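Every protein chain but one is kept in place in this view of the complex.
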Amino acid sequence: MSEVIFENVEKSYADQLVVRGVNMTIRQGEFLTLLGPSGCGKTTCLRMIAGFVTPSQGRIIMAGRDITNLPPYRRNTGMVFQSYALFPHKTVAENIAFGLEVRRIPRAERAAKVAEALRLVRLESFADRYPTQLSGGQRQRVALARAVVIKPDVLLLDEPLAALDLKLREELQIEIRRVQSSLDITTLFVTHDQSEALSMSDRVAVMQDGRIVQIDSPDIVYERPRTRYVANFVGRTNLIKIAVRARQNDTYRVETCSGPVKAFDVIANADSAMNIGDRCLLGTRPEHFHVGGGHTNSCEATVRAVTYFGSIRHVEAEGPAGEHFTIVARAGDPIPARGETIVVSWRPEACFLLPE
Amino acid sequence: MILSFTLRVTLAAVFIFLLAPVIVVIITSFNGGPIFTFPPTHFTTRWFALIKPSFIDATYVSLIVASGTAVLSVVFGVPAALGLSRGQFFGRDALGAIFLSPLMIPALVTGVALYQATFVLWDMAHLQIGGTIPGLIIAHLTFGIPFVVRTVLAGDARFEHAIEEAALNLGATPLQSFWRVTAPILRPSIISGAIFAFVMSLDDVPIALFMGGGHATTLPVRIFTTVEFDFGGDVMAVASAIVGVSVVAMMLLDRLIGLGELFGAKQ
Partner (left out) sequence: MSFSIAGTKPLARDVAHGNSWQLLLLPTAILLGVIFVIPIGDLIQLSFHTMSGPGQVDSRLTVGNYQTFITDTFLLEILLRTCAMGLLVVVCCLIVGFPVAYYLARTESRWRGMALFLVISPLLVSAIVRNIGWYPLLSESGLVNSLLLKLGVVGSPLQLINNFTGVVVGLVHALLPFMILTLTTVIQRIERDLEEAAANLGAGPLRVFCHVLLPLSLPGVVSGSLLVFTMAISAYTTPAILGGNRVLVMATYIGQQFRTVLDYPAGATAAALLLVFAVLLTALASRVRTRGTDLA
């Protein structure tokens, strides 16, 4: 079982606490992404699994062993670096064979595994090239092959696609996912790019200032963020200040706090700990706001700008209490004009409650 | 354009100036008449036959000392360079400056300082370091080690350290990582440092003058002392031979390594 467990892991440099009390379990075979801005501690966590950083407190357990103080070369992890870190003096095949050589795998078996790895990343004809002769995307695939050929317990990817352009990034995202799931390796992926995190992962762990603030599957992180930070990090949010008036299990009846009084129905998270009288925020994703009536919740808004993006339009509007709304209008939807007062409506299931 | 013509003339004059002594040495070594008269009126090859055996001995001494210097400079210089480049401790920059300082100090000063030290060692421990080949090698290490440290420092600064982490991650121990990854990548810097140390040792006069003597006399020092007292055509012949060997060595190096790499066209 190559599970990775973080138990109360902390890391401080000098007096700065970079990772605070992180508890998480990366399940066997899952693709978990650590998502957050620079400096939030995500890379430090990854490097603690690799063994390049030792936790100041807490334990890390991998495949049942406590690896907290084990040196990197005894951990059987495979890491893909942001800069690829390919050995410039070795060919592609020699790069991939390195981990196998160190493990004293006999030559014939080594050659077979290297060939298999090259097939996996579709670089068979590049075996004898040197890294300087490869493009960025090709180097990344070699780095990936090199990391997986040793059959690591955990695959670690440290923002591997940050240096590539958009098209290449999207291609490699699919490639990485394909390789990972076909080999069923437990994987930790670190990135600051939310769309990357949402599209590739089984679960996303959002980090803020050294802590994990939410860890859920992508759809839940996106549709049911737990805090304002998570909501804003993984997408745009339309926020309305409200107070809770009534509650029955998951269904809430809320009222606006400022501006004209309006009441809404919200079907929130199972563990939304909001009580009657609590002031909080009602959040809705732009694509769940519809121009025109037709849904349970509605309010008025004044259109400030309409921006054309090709497949969609963004309608920026001002809500009744001065809130900034972004509405996604698709082809076929009514397109309002600037200055027009419109009705915006949404469904109770399509919004969420956030603490202030 | 007039300016362009002036520039061309200046360039030609400068290049002639730069090459003149070397060419003159070669021509004079065949001079049949008084060797300070130029151009020669008639030619001969007898000077080459008259080269004294002491020059041949001195050549051997020079080669042994230079080789020893190069090898030991690498043995001591590479770890020092790596320690400076990767270590993290108070006074790192100051220690680095001290390691490179011998290159700033006139060779003559180093030479007489070591000369004094040989007296002190003799007085204190009856240890004879002056006038010995090991003594010469030790003396040359004072600039050989800093040369190697400098080139390896520069090479390590260009080196992407994530590559070593990759090696560790793939299961190599620190020692294995050093042998299989770090050393091969640093090899060009190490070799160019070693070559610098070798050539500087071959060329040196002030330090070898004071540290050597008797059987431990290097070729440049032998020439130096001969020129002071007995400047004859045989010295010219020796010098001419040196030019010949240098040219051949340069061509060989260019074939093997590519001189452009070595000198980088910029200093």
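We call the chains A and B, going by the order they appear; numbering starts again at 1 in every chain.
What we mean here is this: a residue touches a chain if its C-beta (ideal position, glycine included) is under 8 Å from a C-beta of that chain, and two chains touch if they have at least 3 such contacts.
These figures come from a predicted structure and were not determined experimentally.
The chain that is not drawn here is touched, among residues B:Val24, B:Leu63 or B:Ile191, by B:Val24. Across the entire complex, the residue among B:Phe38, B:Tyr60, B:Trp122 or B:Trp179 in touch with the chain not shown is B:Phe38. Of the residues in chain B, those that touch the hidden partner chain are 3, 7, 10-11, 14-15, 17-25, 27-28, 31, 34-39, 76-77, 79-80, 82-89, 92-93, 95-117, 120, 138-139, 141-142, 145, 149-150, 153-154, 156-157, 161, 165, 168, 174, 202-203, 205-206, 209-210, 220, 223-224, 227-228, 231, 235-236, 239, 242-243, 246, 250, 259-260, 263, 265-267.
Assume only the chains that are shown with their structure count from here on.
Annotation: 58 Å between the Cα-based centres of chain A and chain B. Here chain B touches chain A in the complex through residues 160, 162-163, 165-174, 176-177, 180-181, 184-185, going by the rule given at the top. The residues of chain A lying in touch with chain B in their complex are 50-52, 71-74, 76-79, 81, 83, 85-89, 98-99, 102-103, 146-147, 150.
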